[in-house]
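Heads up: the structure comes next, in structure tokens.
Let's turn to subunit A:
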Amino acid sequence: MTNPTIENIRRSLGRTDQSALSPRPAIYPPRQTESAAAEIDRFLREIKKLSGVGRKLSAGDVEPALRTLLSEQDIHTATAWDTAFLKQLGITEMLQAQGVKLVSPNADKREMAKCDLGITEADYVLPETGTLVLRSSYEKPRAVSLLPRVHLAIVRPDSLRADMHQVFAEAKHDHYLLFITGPSRTADIELTVTLGVHGPRNLYVWVQTPQ
Partner candidate 1 sequence: MTSPLHQELIIMSETPSYIAFEEYSERVPASIPAAVQQATERFVAGRAARVGELPQWEELRQIGSDIRQHTLENLDIYLARLEAAVLSAGGHVHWAGSGEQARQIVLQIAQANSVKAVVKSKSMATEEIHLNDALEEAGIEALETDLGEYIIQLAGTGPSHIIVPAVHLTKEEVAALFSKHLGIDAPTDPTELARIARETLREKFLSAQMGITGGNFLIAESGTLVMVTNEGNGRMCTTMPDLHVAVVGIDKVVPDWESLTVFLKLLARSATGQKLSTYTQFITGPRRAEGEFGPKEFHLVLLDNGRSKILSDPVGRDVLKCIRCGACANVCPVYKNVGGFAYGSFISGPIGAILSPQMLGTQAARELPFASTLCGACAEVCPVKIPIPTILLHLRRRVAEGDEFSEPTISLPLRATAALASLALAWNWIYRFGARLLPAINPFFRRDGWLSGLPYPISRWTKVRPLPSFGSRFRQWWRARSAERKGEKR
Partner candidate 2 sequence: MSKAQLFLTCLGDQFYTSTLQNMVRILEQLEVELVVPPGQSCCGQPLSNNGFEDKTRAVAMNFLRAFGENDAPIVAPSGSCASMVKHHYAGLFPVGSAEHALALDVAARTFEFTEFLIHQLKVTDVGAVYPHKVTYHPACHYLRELGLKTEAKTLLNAVQGLELVPLREEETCCGFGGAFSVTYPEVSRSMMENKVKCVMASGADTLVTCEPGCLMNMAGGLHKAGSNMRALHIIDVLASK
């Protein structure tokens, strides 16, 4: 069965339901990757340009860094992705030890909306643009990077990809994929750049490096 829109298109183009697909033009190749260290540096430079706060740290640095973030941002309530990597880092224990109230990442949206801080990983990162790529699942709810006013992403070094081409090759069958490039922003009132209009105002990105 066909529909009027497609029939109109065929009539306009002088095609029929037998017309073949012509070959698609070639695309531009992805950018070449540099050394991992250079890529991480480039990534962190971009995060900074985007008004995010990026740094490298080893597993042992996570706790002091987190303590600093909690006090800087006056965090009382937090939520985090329920993933093996974050568990292994002991994120929830560290938060509890600091007296932060934890909300389940699968809690009701109104509960989630009360969180000051949302912690995620990044499934991939793109150094050229300073982009975090997040996949979505029950364990990785997309609201964690959206509702809280502060978003912290802890990045494994093996999540570096040279370009979006590689990310798409690996993740294009996902039902939801998200690129985050800097904190939420607007310039809608007199072109004044304002961060955090609907999404997080503050974006922290920690890239884990070997100890």
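On how the list was made: all candidates are chains of the complex that A comes from, given by their letters.
Operating definition for what follows: contacts are C-beta pairs under 8 Å (C-beta built on N, C-alpha and C of every residue); 3 or more make two chains touch, one makes a residue touch a chain; residues count from 1.
No experiment lies behind these values; they were computed from the predicted model shown.
Of the numbered chains 1 or 2, all belong to the complex, but just one touches subunit A: 1.
Within the complex, the subunit A residues that touch candidate 1 are 3-6, 8-13, 15, 17, 19, 21-22, 24-28, 30, 46, 106, 109-110, 113, 128-131, 136-138, 141-143, 146, 163-165, 168-169, 172-192, 194, 196-200.
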